[in-house]
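Structure provided below as structure tokens; questions to follow.
Here the complex is missing one protein chain, while the rest keep their positions.
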Amino acid sequence: MHATARVKLGIAASAVAVALAVTGCTGDGGSEKPASDPIVIGISLPLTGDFAEPGKGVQRGYEAWAKIVNDQGGLLGRKIELKILDDQSNADRVVADYEQLIGRDKVDLVFGPFSTRLVVPAGRVAEEYGMLFVEPAGAAAQVFEQGFKNLFYAAPAVAGDHYNHLAKHILALPADRRPKTAAYAAMDDPFAQGTAYGLKAKLEAGGITTVVNEVYPPNTTDFGGIAAKIAASKADIVVGGSQYQDGVNLIVALQQLNYQPKLAAFSTAPTNPEFAKAIGNKTEGILAPTGYTNKAKYPSNLEFVEKYKAQFGTEPEEDEANAYTTGQVVAAAVKAVGCAEQGECQKKLVDWLRTNKVETVVGPLSWDAQGRPQGAHMIQQWAGGDIQIVLPEDVKEAGFIYPKPAW
Amino acid sequence: MTAPRNLETVELTKRFGGVTALDGASIAFHDGKINAIIGPNGSGKTTYFNCVTGMIRADSGQTTYRGHDITRRPPHAIAAAGIGRTFQLCRVFPRMSALDNVLVAARPGGVATRLRGARGRAEVARAREWLAHMGMDHLEGVEAGNLSWGQQKLLELAGVLMSEPETILLDEPAGGVNPALIDRIAALVRELNAAGKTFIIVEHNMDLVMNLCEHIVVLDRGRPIAAGPPSVIRSDERVLGAYLG
Amino acid sequence: MPSGGLLLQSVVLGLLLGGLYALLAAGLTLYFGIMRVVMIAHSAFLILAAYVAWWFNVRTGLDPLLSLAGTVPLFFVTGVAMQRLLLARLRPATLTMMSVLLTFAIALFIEGMLGYLFTGTQRRIQLAYSASSLDLFGARIAVVKLIAFGLAGAALLGLYLLLKHSRFGWALRATIQHRDAARLAGIDTDRVAGYGFGLGLATAAIGGTALALDATVYPSLHWHWIGPLMAIIVVGGLGSIPGAAIAAMVLGMAQSLLQIPLGTTWAQTVFYLALFATLALRPQGFFGGRLAQRF
Partner (left out) sequence: MRSVSKARVWLGLPVLLAGVGLVLSFPSLAPNPYLLSVGIVVLNYAVLSTAWNFMGGFTGYISLGHGALAGLGAYGTALLITKAGMPSFAALFAATAIVALLAIPLGFAALRVRGASFVIVSIALVLILLLVFQSWASLTGGSSGLVVPRPFPQLLRPEHHRVFYYLFAGLLALALLCWWLIDRSRFGLGLKAVREDEDKAESLGTPTFAYKLVIFTVSAAFTALGGGLYALWFGDLDPVFQFSILSGAYMVLMALLGGVRNLFGPVLGALIVGIGLEYFKVEYGNTPLHLVASGLLLAVVVMFMPDGVIPSVSNVFGRFFQPTRASIREVSAEQLREEARR
């Protein structure tokens, strides 16, 4: 019997040791830093798990930004140092990460993570520590409904506004050419669903009847049933609120049923470089919104594309650009206010962004009181094996094709 | 044959897939006797025990105990009605102490008693008494799995006795046990029988059965083929035929 | 009221889906029959086979069906090894519970390794005939789905013939019915159990390849298969292979038809509702034998 007691003693002893080890190794967190120290920026990104692919894109964007700024002498004369943690696409982790970055590592600034699901919990940590929180990926409506005062979305438009140009174009068609019915299938994801439902609301208001409205969970892989419903409805247009693979699967399933709509719009998936190959090059006429084109003529974008190519060997895509934009936005505020550390400074940065406009690689950005950017996305279309901007008129690279040819 | 009815089954039938283990077994036992069920391997003896104690649900037929229908009652209710049993290959709770093995069987009262400490003074005293009765009082703190085979058999019996049954079903009490211990178990059965307990014993050891039991039922292929005192059974040709196949 | 065309289409899809479910559930219930083991890793092996098929296709450019030549024997051997080296060593008293945990651990291991080797990105085989389909009275049948169904059907038929008409099948069925009796009848039940396990895992190899033809795979996908499969084997009666096959077809069809009024997500709940209803009303399952009663 006394063996048991001994074991308990041992357990307690090791618990003490562990606790001491954990507490001991982090004795000095809060000392003041001289001005010549680097500006440490804390970031948590999904480098593994569900959002790993876009997460890595965001990481490249941040790294490109830090390199470009450092090559030009840094910010306020201080070098930029990124401290990136992996949150495994997990909300519990992302909170622990920002907790660690702000509370233990005492970083000077934080940038946002990827995906709406992670932005809200992360934003709350930043909010409760009083940190400025500029994020590259939380486009869904509810991000801006949390009452966060320190949050800004560094992209042209929130999810619901992605299709604004397309909606306007469709509703402006002459009555005899205008589609009558529409089918919607959206992933149950705040962002993907937000884009499709933004368009749905506008088309319904314009008198286009919704004949199918399907929502599928993020892990769906069998799209046979949904495709059967859409094909049976013979809807004039089909709108997919998709991420990447679900969009591919849905399109293949629709093609298996030989469904030929007059217009097909899918978010995110069609802009992926692998997309055409994934659906066997049957891409003809597919539409997609995008917040960024690496052909944009904004001065900072020319610099970004050139230096990004030099650093990574490829052209930047939307995720990279949004991350870069985040860097640009924070840098503008830091330069204007003249400080970058925890405490009072953060409030000043927030106040400056609230009232000013920032030039970025996706164009000039400004925000409302909840941090929503005030713009819309461009619309791209696949034609002849290539994807080009067709809307709005002033930046288009090709003409809008309607009705779309068979796929 | 004037003693009141104890356990009684009418047309008890149980099939496993294509095998009929019990084929309309109608058997009656009487209070205060030491009974035995014998029969060749696979004749349905253990299935009979399992059915009457509710461990297996019979396909058809009826079981009564002292006039009450217990056919569809769960095993714990049948135990509470006063039927205790041991298992073919002795079963104890291997990782509980010998004392706890006996204490488990203490008759639970209401909800309040169940939440009280398991080692109430009265129960522990009674459990120790039964352990002492088996000559095992010095082993009360030992995990049952560490006991010898014979000790486990005795422990199992002590547990059953702790539950204060009126009728005790023993499934091969002499199986795998040395002769000295067999004598001891037999003495114990006689002693308890003298104190009023009824026994029903499934056993292959014919010496034990013939010496110990007053009433013997012979099962063959799931149905009783003979019943009576040892002297009758010994000379019954059907019984001999059943054993010789 | 849904149109006749949609109804027919759903029936066709349900049939095709049910076939795959039937094959996989047969494997899962086989393990249970042999060893009273709930093999949580069954669907993880399914996804593993699908990954192998995908990887084979990406690497060689050959048809993924050819990967079966490698995965089926490999999985068979793995199954035998798993039974003999791991599961047979657990204490019989706690076998059911501990085997669940052990196979769960194996599932985690496979998922983790797949994630490590191939990342969490969703993968899909691109075939020339991916989007092709046949017309059947107005319903479209995708060629890939038809191939998958044919594969599952052939494997199931093979399993049936093996169990009914071979000496090994006889020994296996005897082992499932009554292990002790089988041993008395001179059957080396340990050996039979090992081969039976290998057979079960081989069904996962075939099922995984069939799955890979027309679906997207990612490492954690196996959780979405194990639930319906477990529900199927309980509804069909644990340990009963015909029961599992019938339950699979019925539930697969129900899922497909329920998608029309309820949508994909809610339609999936039919499996779990059937599971709970079965356990509450008829724990031995609707087509099963006595085995299920005590488990």
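Should a chain be cited, it is by its letter among A, B and C, assigned in written order, with residues numbered from 1 in that chain.
In this section, a residue touches a chain if its C-beta (ideal position, glycine included) is under 8 Å from a C-beta of that chain, and two chains touch if they have at least 3 such contacts.
Computed from a predicted structure; not experimentally measured.
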{"item": "Neighbouring displayed chains - absent chain, whole complex", "value": "A, B, C"}
{"item": "Given B:Val19, B:Ala80, B:Met206 or B:Ile225, the one touching the chain that is not displayed", "value": "B:Ala80"}
{"item": "Residue among B:Ile27, B:Ala105, B:Leu170 or B:Val189 that touches the chain left out of view", "value": "B:Ala105"}
{"item": "Sole residue of C:Leu8, C:Leu74 or C:Leu279 that reaches the chain not shown, by the stated touch rule", "value": "C:Leu279"}
{"item": "Touching residues (missing chain, whole complex) on chain A", "value": "1-12, 15-16, 18-19, 22-23, 26-27, 29-30, 47-49, 85-86, 88, 90-93, 95-96, 99-100, 103-104, 116-117, 120-121, 124-125, 128-129, 140, 142, 146, 187-190, 215, 217-218"}
{"item": "Positions on chain B where the hidden chain makes contact", "value": "53, 55, 74-77, 79-80, 84-85, 87, 91-96, 99-100, 103-108, 113-120, 137-142, 146-148, 151, 159-160, 163"}
{"item": "Touching residues (missing chain, whole complex) on chain C", "value": "32, 36, 38, 40, 86, 89-91, 94, 96-98, 100-102, 104-109, 111-113, 115-116, 120, 219, 223-224, 226-227, 230-231, 234, 238, 263, 265-266, 268-269, 271-272, 275-276, 279-280, 283, 292-295"}
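The definition used in the following text is that only the chains that are shown with their structure count from here on.
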{"item": "Chain closest to the assembly centre - both centres taken as Cα means", "value": "C"}
{"item": "Approximate Å spacing (C-alpha centroids) for the pair chain B, chain C", "value": "44"}
{"item": "Distance from the mean Cα position of chain C to that of chain A, given in whole angstrom", "value": "38"}
{"item": "Interface hub residues of chain B, defined as touching at least two other chains", "value": "none"}
{"item": "Chain A residues counted as touching two or more neighbouring chains", "value": "none"}
{"item": "Chain A to chain C touching residues, read off their complex", "value": "48-50, 52-53, 89, 188, 214-217, 219-222, 224-226, 228-229, 231-232, 244-245, 248-249, 252-253, 255-258, 277-280, 282"}
{"item": "Touching residues (chain side chain C, partner chain A) in the complex", "value": "2-3, 5-6, 9-10, 13, 17, 115, 119-122, 124, 126, 128, 130-133, 140, 142, 145, 215-217, 220-221, 224, 256, 259-260, 263-265, 267"}
